[in-house]
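Here is the structure we will look at.
Note that this complex is displayed minus one protein chain, with the remaining chains in position.
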Amino acid sequence: MVKVGIVGGTGYTGAELLRLLAGHPNAKVTVITSRTEAGVPVADLYPNLRGVVDLCFSEPDIESLASCDLVFFATPHGVAQNTVPAILATGTKVIDLSADFRIRDIPLWEHWYGQPHAAADLVPKAVYGLPEYNRSAIQTADLIACPGCYPTSVQLGLMPLLLAGCVDTADLIANAASGVSGAGRQASVANLYPEVSDSFKAYAASGHRHLPEIEQGLADMAGSAVGLTFVPHLLPINRGIHTTLYANLTDTEVDVQALYDQCYASEPFVDVLPAGSHPETRSVRGSNYCRISVHRPGNGKKVVVLVVEDNLTKGASGQAVQCMNIMFGLPENNGLSMPGMVP
Amino acid sequence: MVKVGIVGGTGYTGAELLRLLAGHPNAKVTVITSRTEAGVPVADLYPNLRGVVDLCFSEPDIESLASCDLVFFATPHGVAQNTVPAILATGTKVIDLSADFRIRDIPLWEHWYGQPHAAADLVPKAVYGLPEYNRSAIQTADLIACPGCYPTSVQLGLMPLLLAGCVDTADLIANAASGVSGAGRQASVANLYPEVSDSFKAYAASGHRHLPEIEQGLADMAGSAVGLTFVPHLLPINRGIHTTLYANLTDTEVDVQALYDQCYASEPFVDVLPAGSHPETRSVRGSNYCRISVHRPGNGKKVVVLVVEDNLTKGASGQAVQCMNIMFGLPENNGLSMPGMVP
Amino acid sequence: MVKVGIVGGTGYTGAELLRLLAGHPNAKVTVITSRTEAGVPVADLYPNLRGVVDLCFSEPDIESLASCDLVFFATPHGVAQNTVPAILATGTKVIDLSADFRIRDIPLWEHWYGQPHAAADLVPKAVYGLPEYNRSAIQTADLIACPGCYPTSVQLGLMPLLLAGCVDTADLIANAASGVSGAGRQASVANLYPEVSDSFKAYAASGHRHLPEIEQGLADMAGSAVGLTFVPHLLPINRGIHTTLYANLTDTEVDVQALYDQCYASEPFVDVLPAGSHPETRSVRGSNYCRISVHRPGNGKKVVVLVVEDNLTKGASGQAVQCMNIMFGLPENNGLSMPGMVP
Partner (left out) sequence: MVKVGIVGGTGYTGAELLRLLAGHPNAKVTVITSRTEAGVPVADLYPNLRGVVDLCFSEPDIESLASCDLVFFATPHGVAQNTVPAILATGTKVIDLSADFRIRDIPLWEHWYGQPHAAADLVPKAVYGLPEYNRSAIQTADLIACPGCYPTSVQLGLMPLLLAGCVDTADLIANAASGVSGAGRQASVANLYPEVSDSFKAYAASGHRHLPEIEQGLADMAGSAVGLTFVPHLLPINRGIHTTLYANLTDTEVDVQALYDQCYASEPFVDVLPAGSHPETRSVRGSNYCRISVHRPGNGKKVVVLVVEDNLTKGASGQAVQCMNIMFGLPENNGLSMPGMVP
């Protein structure tokens, strides 16, 4: 039984970790911290967990975290980097769901996140937690930088094309849309129900924080720098990311359906749909699946890839649990086998 | 391992049975029938079940159903009564999620459902599948009439008051609201997204089919006939029922909070919230829990009870699985332990 | 042309006033104040008003407000009472959309709103702005206390019964549900999209601020004190209130449909539906109509009244404009003739 700690458990990714780990046969959450809610039962904040989670939030404390085998950080960016070094030093492993250890280029990180990095020397040791690309490195990692929700969908959607080297990597487009839970559980006017519901909009069309993380990952796959236009949109749904990817084939003889089928044939959580399909976000609601379909309109050189995932599951907490399973030698789908909830 | 058949698997309660049973350690669906979709893989209709359910729909057929230990009927009213006698005759047990066997007064059933009853002699043998009221009868039943979604919430909400005999049973009010999945998966204009979303309305305020079923159940609990005003409403949500109940205390000394706490103390799926709480439907989304809170505004004689459940789970398929567990001597929460999905 | 000022224009009722007055043939907004947004064009905050409203927000300032014929206060409770005396003193009329002048019993107001009242002497001079009950007093008023959204729906729904004296006034029930815009445009976790959407709950079941205002109004109509149980609920919709009212007839010979038809026969904004109808909130979305239907389930002594209104229009800003029209001798539906927006 893996003893698990969670730092920053009041947000949506923390709550999702609790929901998933409640059904995990080999893991047990023993510590969950929150400065603002210390002493409060978790189930008071999340009544859906009444009868399932008996813990109270506690003050963050290195000693109690060090008693765990693994600590998840479900904190805003800039928090984990201050505490992770001390935790790793005790031999406890860490999976960070924030952006702190994702970008290898420290000045680039500091530019987009507007602050100096407090643990720059740890960044090279962090393993990017995308199992479909990085599984073997994850097995032996002590520190995982768990990918962001948008980056997961874009990278999984483009990986088969980039590994095959059959598209123009200078002109990639990711038109992505996320449910509102992706914005977190902070009080704000912008995410009030009456501001978001029955409406739709793009945001950050001129540049978004996830762009450098995505470009780094795509470049790793392509073997050289890529040019990506990334436009995120805000969907009036709770959970779910839908990404529509556009690329130009440099080799129009390639059978893109076969390429995707083969690339993901043995992946437990990437489901390539039959030709002609269109995945719906609800098909992965609450599940760790990523569903993908590939189209070539008019059989031309443009390839259109449709990707769905749940931003809180495969896009965050589910992927983190998947990494935990890999790190601890557990069956990869333990605690993650529930299907999407429809309707 | 209980071998399970499902008749009428294309609707929402059928799909919910599949989702729940996919995670059940002691049951396996071996047959699922649909006249209209015979030959089609279940996962083509419900892509969320890809990789989880490998069955195809088949033509209804007594022989293959009789090879099961248990058959669930997830059909519209009027269907089960034609086939259930033949299935029971083979020794296979049946849980009917439709209204066919719920009402003991046959002419009353025929009045509200507008057709003659085809298996009236079976009705007295059917056990009403509300475990919190009827657990021991369920253990030995061959045929379960699984309660409707509205009736479950009203009966669980009023049971402690009725058993205690402390309210005026001639003036009970159930102001209930259901998510749209309660209306089923039939093509209709009335339930189109643009007709339902961003709106709210009552319906059937002058009389609804579920009224006689509810009144029968409440009368059983009260030991005499009751007078109920039942007004259902249509909520712009997928799943969930919220029922607000009003009754007049005949004994104002009673501690209603303690009454509810005690009544449901050992129930695995009824969660009485602390005094002052207000349950949300999302706290039970996708789960088999029913959450209840009790209020006495101004400490007067009016008692207000708030009840939430998921209409597809505790209000239908989850309750059916709970009955199955009881019938087959399995731990009652097997396959039903997942918490509600929030957000 | 009535020169209009608006104090507190950044909230939803302020924005709704601007939307309605943009189409009013006899009124022109000349001042709109906001401390936090002074200097900012209104259309920057509300892009839907681009090309329609050219004003900028300005600092609140008695002199500029006094240059108006009428000032609307669209502020939180506790604000108007500090400024209204000075404005009235200049001869400018005031319509207050907040709760400051609605409750005649000052200690009761102070109890529910948790602060001393700064202009208690003005309260007796304020006219309660419910045109259907108070039209002639509104015509000559200088200060209008515009009714709250819940109180409007409950009072309009019960008025015919109370004026006719045919129900037990000691046992009235208002089961009401409001869209989220009723909670205003303040940053909060509770009203975030992921907290509210796809869910439903009651709140304040043990007592709500609107209760004393409603009871005061109902008592005026009944001619004596009333007993009301009021349970509000939060709907996952933008706009709209639906109230389901329950009362016991003391005279079961009364033709309730005729009672409502006659009571509201000449009202421009109260639409009594034919017998058997169920009003939908969307039918009044963005309009000043209130739609009502009346039921007697099983033809018994219980009468069930269904009322819908748009909480921002007939429940706030539309009603305020209706009062303005009455005060200034304009046709009552000027600026208010648009139908509800469906879908």
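A, B and C label the chains in the order they appear, each numbered from 1.
Keep in mind that, in the parts below, a residue touches a chain if its C-beta (ideal position, glycine included) is under 8 Å from a C-beta of that chain, and two chains touch if they have at least 3 such contacts.
For clarity, every value in this text was computed on a predicted model and none was experimentally measured.
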item	value
Chains in view that touch the one left out, judged over the entire complex	A, B, C
Touch with the omitted chain, as defined above, among B:S67, B:Q139, B:S197 or B:S337	B:S197
Residue, one of C:N48, C:N82, C:Q115 or C:T250, that touches the chain absent here	C:N48
Absent-chain contact - pick from A:P194, A:G217, A:P268 or A:G335	A:P194
Residue touching the undisplayed chain, where the options are A:M221, A:L235 or A:I326	A:L235
Absent-chain interface as seen on chain B, which is shown	12, 179-181, 185-189, 191-198, 236-238
Contacts of chain A with the absent chain, listed as residue ranges	171, 173, 175, 177, 194-195, 198-203, 205-207, 227, 229-231, 233, 235-240, 242, 244, 246, 248, 276, 278-282, 285, 293, 295-298, 300, 302, 304, 306, 308, 343
Hidden partner interface residues of chain C, rising order	12, 15, 19, 22-23, 46-53, 181, 197-198, 238-239, 271, 273, 277, 279-280, 282-287, 289, 291, 312, 337-343
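Throughout what follows, only the chains that are shown with their structure count from here on.
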item	value
Interface residue overlap between copies chain A and chain B, same or different (over half shared)	same
Innermost chain, taking as reference the mean of every protein Cα atom displayed	B
Between chain A and chain C, centroid-to-centroid distance (C-alpha), Å	45
Chain centre separation in whole Å, for chain C relative to chain B (CA means)	39
Cα-centroid distance, chain A relative to chain B, in whole angstrom	36
Per-residue multi-chain contacts in chain B, two or more chains	197-198, 238-239, 279-280, 282, 285, 343
